[in-house]
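Shown here: the complex without one of its protein chains, the others still in place.
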Amino acid sequence: MDLNPGPEYIKFRKEVKSFLSKNNHMSSRASDSAYTADKESNWQEKLIKNGYAARTIPKEYGGFGAEPDVLKSRIIAEEFTESQTPLGMANQGISMLVPTLLELGTEEQKKSWIEKTIKGEIIWCQGYSEPGSGSDLASLQTKGVDDGDDFIINGQKIWTSTAQFADMMFCLVRTEPDAPKHKGISYILIDMKTPGIDVRPLMTMTGHAEFNEVFFTDVRVSKTNIVGNRGEGWYVANATLKHERGMLGDPNQAATRLKEIVNLMNVETINGEKLINNPVHLDRLMRLQGRVLSMSYNSLRSLTASHKGLDVKMGKLIVKLNGCQLNHDLAGFAIDLLGELGTIYGLSNHDHDSGKWQWRYMFDLGLIIGGGTAQIQKNIISEIGLGMPREPKPMLEEKK
Amino acid sequence: MDLNPGPEYIKFRKEVKSFLSKNNHMSSRASDSAYTADKESNWQEKLIKNGYAARTIPKEYGGFGAEPDVLKSRIIAEEFTESQTPLGMANQGISMLVPTLLELGTEEQKKSWIEKTIKGEIIWCQGYSEPGSGSDLASLQTKGVDDGDDFIINGQKIWTSTAQFADMMFCLVRTEPDAPKHKGISYILIDMKTPGIDVRPLMTMTGHAEFNEVFFTDVRVSKTNIVGNRGEGWYVANATLKHERGMLGDPNQAATRLKEIVNLMNVETINGEKLINNPVHLDRLMRLQGRVLSMSYNSLRSLTASHKGLDVKMGKLIVKLNGCQLNHDLAGFAIDLLGELGTIYGLSNHDHDSGKWQWRYMFDLGLIIGGGTAQIQKNIISEIGLGMPREPKPMLEEKK
Amino acid sequence: MEFALSEEQEILSESVSKMIESVCDVDIIRNHSGGDKELRNILKDQFVEMGLPGLLIPEEYGGSGLGVLEASLVAEQIGKYVAPVLWVANSVMVPISLLDKGSSDLAEKWLPQIAKGEVSACIAINEVVGSREDTGLKIDNGKISGTSIFALDGEHDPRIIVTVVDNNFYLVDTKEEDVEISEIPTIDSTRPVSEVIFNSCKAEEISGGKEIIDKVIDAGRVVLAADMLGTSDSMLKKAVEYSLERKQFNRVIGSFQAVKHMCAEMAAELEPCRALVWYSAYAQDSIPEESRLAACHAKAHLSEVAHNLARIATQVHGGMGFTDLLGLHYWFKRIGLARQILGGPERVRKEAAEIQGFGV
Partner (left out) sequence: MEFALSEEQEILSESVSKMIESVCDVDIIRNHSGGDKELRNILKDQFVEMGLPGLLIPEEYGGSGLGVLEASLVAEQIGKYVAPVLWVANSVMVPISLLDKGSSDLAEKWLPQIAKGEVSACIAINEVVGSREDTGLKIDNGKISGTSIFALDGEHDPRIIVTVVDNNFYLVDTKEEDVEISEIPTIDSTRPVSEVIFNSCKAEEISGGKEIIDKVIDAGRVVLAADMLGTSDSMLKKAVEYSLERKQFNRVIGSFQAVKHMCAEMAAELEPCRALVWYSAYAQDSIPEESRLAACHAKAHLSEVAHNLARIATQVHGGMGFTDLLGLHYWFKRIGLARQILGGPERVRKEAAEIQGFGV
């Protein structure tokens, strides 16, 4: 254990600070009033150039090409959060496809996709889940029929966020109908402008359409767009899911929320008394802080491990389950603190939080369910983490 | 809904009060210093004679023969608790065997056992669980080999409380080895003085031996001691278990504990401050009180229903699961209130509760596990209460 | 002594249930949330037709003279179908406030009209339960000014508004006085709440004192608890039903022990709540010495149980539960609002302790 930055890192933090003070007026995020796509991509380019985005992506693929360094990444995250500067683009292409291509893509695929993706020139969406295949993803039915150099794809995907403005989709398609369910799937990159693709927004409980349904009717895609080998898409996808699981339940988000809640408790009053002075609320706040700190330190531990090429298996397996629940509970606490005012969801002069906590409370519930439900997570933790047996196949399946 | 006692019940409560004021000096319980077996059985007889014990057992079997009456039973319970008078004998013979005999016993069995049991002349113990058969009780292996008019019984039982001083055991024995597991069991009454029965105390985590193991070596029992038909013991036992489940998790116990905790909070101090003034403890107390009241009212509802010959199925199914957990949580709260002092378990001049809460905290955990684990309870609630399917038989069982 | 519903009470529940079910399904709820207010009016008319608005109003004033228990049974049915209809203020809290003194000119004037459904009544007393910044009312020689938020049953431009200032109940006639009522958008489109601005409005004093104010709030809390009971009960049923239809891994998900136990835990938590709600409602009518404590526990305990159940039931529905497609979220959100109004659980537990003299 040595959390002392050491001279190199003190220097590095100075660099980040000065970069931010010089440049963060150029930063851009969709929520800004003055947002433009150009501003955003310029900002992204600047971040990459300075190693604040795509930091560890090799130079030849347009990244900054730095060695992974836990503390530097942490310093960057801290300073950007501190100065409330957007830390570049975040989308499933960058977080999931790029790591997958680096791990399993052909040189040509890496060359053609990674740079454009990290620069935001290409936006990706993920085509995994189907209405009939959620927890049992491997049962997916979207079919790709072999037609010479191409596949003809028919079927339906769901939960594809950003599909409405995505250029490309990384998609799981059943290309080998006769193979066992895990061995009949290919991981295919699909141009969203291909004829036969129909994107329909999917309204959720939040009242917004954070996701879409995507329908495929005779969509023709070249076989060269397969990542990994044909029929091995399941294993390629799991490489991606591994990265997604790492992303869902990020403790930094929980830490930020906790800060917001403390601020809220310092300003909100009921019957003239500040919420921060209510001992029952404080006890609940401390319980949550204990969970937040544990998860933050747990992620530091995982980062150090991966930095050393080691693996804290259990430490990673639990992040999605714990992190999403924690974020959800934090939102629930904030709503309770706001009381009636916490239920306001829409324009009102009595609104204190622009419905932020309610949206999070509901959307987090979606995250607890999505990307592997809590029940699937517990199966994985018990089977992979604790070596317990898989659910025995029921006899009724025999009867099929 | 009408919880008004009405004149009849006001009068009845007066009677109970005056009975108690006149007689409770004669009452007796094992924990009393002046306890004698005679005193106890005299007290029991007096209670039955006045309808405060064995109240609804028909007269011809030595009971008081009253109609079931929710409110009168409640008044009796309240007044005895109020005056801290022991409400007669409580043992598995009275709570489980007697109702079973009344439901399924032959006239002769009723005549020969019920009166002696309710008067405490015969103490019973229960022989159900075996080391290898807990949740899967129907897999029990204690064998009764047919030998003319008798069975020769060999095997082992566990969790038999009071076995060390019981006169008789109601026992589940596999008498039909070739029948399917649920159909091969008989419910047999066994005299504990029969040669070949060996009772060994079973020490639990509390440091006491609240239970025993009972070993059977060539124990000869007459076939006339079967209750119900041969091979139908499983169904007879479930009639009994139904009564047990009703008993485990009794909300009156929770209500009493809550009172004790309030008293404790009114006297115990830390740094000179009464615990009752700690808002965090109070919030926890109120949460528990909400659960206690719900369970108390739920039992009133069930009692009224059974009084009218109706059934609140779900209302009964949940009692064991909720009640045992609630009692356990109450004990855990009391321990937290006492802090370090709550860990004292043995003679000490700093002891404030003679280890009572620790004993309860541990023993309740045993009750959560015993008489159908929490997991079995949830299976039952979901299957019988909610109509969800039973666990599908795994293929491996096929392979047998 | 009988801890059960009477035949009349059973019939009341069933008929209200049938009536609401006949006019209100999830698509209609969705339209309503989309801004189509037809359902509100249909339900209002149906309730009037069944004589429900006057449920608590004595017969001499044209009502049925029933109690908070019956009002709770109706509320449970309303919650079951997340029906957007006047109830807790118009038919429970306001009548109780007007009946405090037995008969009175105000009672004689307004109760018959409420019973007939000719006028609707709103209650604006949020500040009594917990006042927030930039809200609050003051009275100046008989005229009320200020803003009250989270007023209940304000959606059918109420003729009368009952409020509390300086520990007294007042009634304001919106036809005579300058009152601005506007809906506050919350997560729950099925229970409209309002902001009420009084511009120096002549107010008639109804009655006063902590006792009657508590009595009115307690009744409101019990009725909200009953509403949450109905909402939760129907979320649990939906979860079980869905789990028996939805297949994954070639099995209905309801055959997985994890899903079974989620449902069993919801049932185990919820079942005793019915008895708690019955008891607290009955206590309002018949056990004055327990009515306050019972009301607090009903509101606080149901808020916790329903809140947790709403999360689990949604999870049992998997992704579908998170979408708008099944409309499950209307139940989820109705619980979310009911939990917070007339006092959130932490605050109500604090009151429960104070009522018993703990920590005061």
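All chains are identified by letter, namely A, B and C, in their written order; residue positions are counted from 1 within each chain.
Here is the rule we use: a residue touches a chain if its C-beta (ideal position, glycine included) is under 8 Å from a C-beta of that chain, and two chains touch if they have at least 3 such contacts.
Please read all numbers here as calculations on a predicted model, not as lab measurements.
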| item | value |
| --- | --- |
| Contacting the left-out chain in the complete assembly, out of A:L71, A:L189 or A:I270 | A:L71 |
| Of C:N168, C:Q257 or C:N308, the residue in touch with the unshown chain | C:Q257 |
| Residue among B:A37, B:A179, B:I270 or B:L310 that touches the chain left out of view | B:I270 |
| For chain A, the residues touching the chain missing from this view | 1-6, 9, 70-71, 262, 265, 276-279, 282-283, 285-287, 289-291, 293-295, 297-298, 300-301, 303-305, 308, 314-315, 318, 321-322, 375, 377-379, 381-383, 385-389, 391-392 |
| Contact set of chain B toward the excluded chain (per top definition) | 129, 133-136, 139, 158-159, 202-205, 207, 269-272, 278, 280-281, 328, 332, 335-336, 339-348, 350, 355, 358, 362, 365-366, 368-370, 373-375, 378, 391, 394, 396-397, 400 |
| Residues from chain C at the interface with the omitted partner, ascending | 256-258, 261 |
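Quick note on the criterion: only the chains that are shown with their structure count from here on.
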| item | value |
| --- | --- |
| Euclidean distance of C-alpha centroids - chain B vs chain C, Å | 40 |
| Chain centre separation (chain A, chain B; CA means) in Å | 52 |
| Where chain C touches two or more other chains at once, by residue number | 251, 255, 259, 346, 350 |
| Shared-contact residues (touching 2 or more other chains) in chain A | 278, 280, 394, 396-397 |
